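Below is one structure. I have some questions about it.
One protein chain is absent from this view; the other protein chains keep their places.
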Amino acid sequence: MNGVSFSETTEKGKRILLDPRTKLFLLLTITTLMFSTSNEGIMNIVKPCLSLVPFVLILSERRFRAAGKYLLLYAVCFVLERIALTVLSGLLSFLVLAVTSIMTRFAPGIMTGAWLISSTSVSEFIGAAERMHVTEKIVIPMSVIFRFFPTISEEYQAIQDAMKMRGIRFGGKNPLLMMEYRLVPLMVSVVKIGDELSAAALTRGLGAPVRRTNVCQIGFRFQDVFATIFCILCFILFLFQKQIIF
Amino acid sequence: MRNKLQAKDLINLGLFTVLYFVIGCCVAIPIGFVPIFLPILGALWSLITGIPFMLFLTRVKKFGMVTIMGILSGLLMGLTGMGFWGVPMGAVFGLLGDLLLKSGGYKSAKRSLIGYAVFSLWMVGTYIPMYFMVEDSWASFAASFGEEYADKVMAVMPMWSIILVIVGIFVFAILGGLLGKALLKKHFSKAGIV
């Protein structure tokens, strides 16, 4: 879980402020195109450009160290991949290629996903989903999911502490027991919290057959248009790469 | 009781999806960093998530819950940057799982095992980009080393190996379901949760 959780606030978000829908479109573009097969011609330019997107996004949040780390990792893998393809040979080439090709393709998507999650508050996300007319059957469980990520990590931490106090020998021999001792109390307490949460939410009108309102302010602005055009452009280049000749 | 999904069911749905996803990730994240293990990742995932899923099934009495869980799991995978193939796959295999469970009246033990195994096949969706990638590296390989060599390398992860992945997920899901059932009996029913 790596401590990834949704951003806490709606108010203090004076950062890049893309609409959550734009963020989703960016993520969709990056994951789809980075995983795509073609690796020649124009795509040799599009892919590195797309890989730079999460770098810019993280930078815009002033998380310089994280942005730097990502850029370094990506650059190293990118160079190694080229080396593996041209200089190395045999098994070594295969191994390096296996690692680096996975990294270069997955890292941009994962980083964009992490950025999306850390820069969007749950209510913005839900607001966006409601604007896109996503059914309540998806929206309500989705908000429960985001609310429970931190709960699970709190509960798991407490269980870890309890196990630590019980001593290392405790269940240490048997991996199946180790798993059982962690999972069972975790599931018991999460389910219990969930039952109490349901009761509390129902007494506050959840499930009323009206269209929910959402007070948080989202909407498309200049930067959204820019990001959307960028994504569409990438898709066009991808789809018509055979027709585009240098 | 009406057969429509109500707020209570939707909260349960979210609750168990998050358990399903987090418990799965606990296995997937440490292992996922080693590319060689990627093909067995889905199998291990469905083995361990049998535990929360079987607990989930004790609360599923209405049609549609498993389908939505499939879609939500796919969405979560997508949000973590693994591509959005899981969404349609989750919808399809979730629906199939739901149909199987419904045919057993959401009670039959055998149907719930098979239903879970079928549902677990949505994981194949997360493999789709990887297979694209294999094809992709084949092209690059072929360009720099010649087709013969590239073919040799591809022997390690050929297209037909996806069948092994599917079989692996299915078999391990059955085992995971059994494991989940055993734990239900050992703990949850005694603890009064079920």
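Which chain is which? They are A and B, in the order written, and residues in each are numbered from 1.
Operating definition for what follows: contacts are C-beta pairs under 8 Å (C-beta built on N, C-alpha and C of every residue); 3 or more make two chains touch, one makes a residue touch a chain.
Rule of thumb we're sticking to: contacts and distances are computed from a predicted model.
Novice: Under which of the names "Energy-coupling factor ABC transporter ATP-binding protein", "Heme exporter protein B", "Respiratory chain complex I subunit 1 family protein" or "Cell division protein FtsX" is the non-displayed chain listed in UniProt?
Specialist: Missing chain, per its UniProt entry: "Energy-coupling factor ABC transporter ATP-binding protein".
Novice: Which one touches the absent chain: A:30, A:201 or A:234?
Specialist: Answering carefully, the residue with contact to the hidden chain is A:201.
Novice: Considering the whole complex, not just the chains shown, which residues of chain A touch the missing one?
Specialist: Contact residues on chain A toward the absent chain are 5-6, 8-12, 121-123, 143-144, 146-147, 150-151, 154-155, 158-159, 161-167, 170-171, 180-181, 184-185, 188-189, 192-193, 196-216.
Novice: Mind pulling the chain B residues that touch the left-out chain?
Specialist: 8, 186-187, 190-193
As a convention for this text, only the chains that are shown with their structure count from here on.
Novice: Would you mind pulling out the distance in Å between where the CA atoms of chain A average out and where those of chain B do?
Specialist: 19
Novice: In the complex of these two chains, what residues of chain B are touching chain A?
Specialist: The touching residues are 5-8, 10-15, 17-19, 21-23, 25-26, 29, 35-36, 38, 48, 51-52, 55, 64, 68, 71-72, 75-76, 78-84, 129, 132-133, 135-137, 139-141, 144-145, 153, 156, 183, 187-188, 191, 193.
Novice: Which stretch or stretches of chain A touch chain B in the complex?
Specialist: Residues in contact with chain B: 1-2, 27-28, 30-32, 35-40, 85-86, 89, 94, 97-99, 101-102, 105-106, 108-114, 116-117, 136-138, 140-145, 148-149, 152, 179-180, 183-184, 187-188, 190-192, 194, 197-198, 201-202, 206-207.
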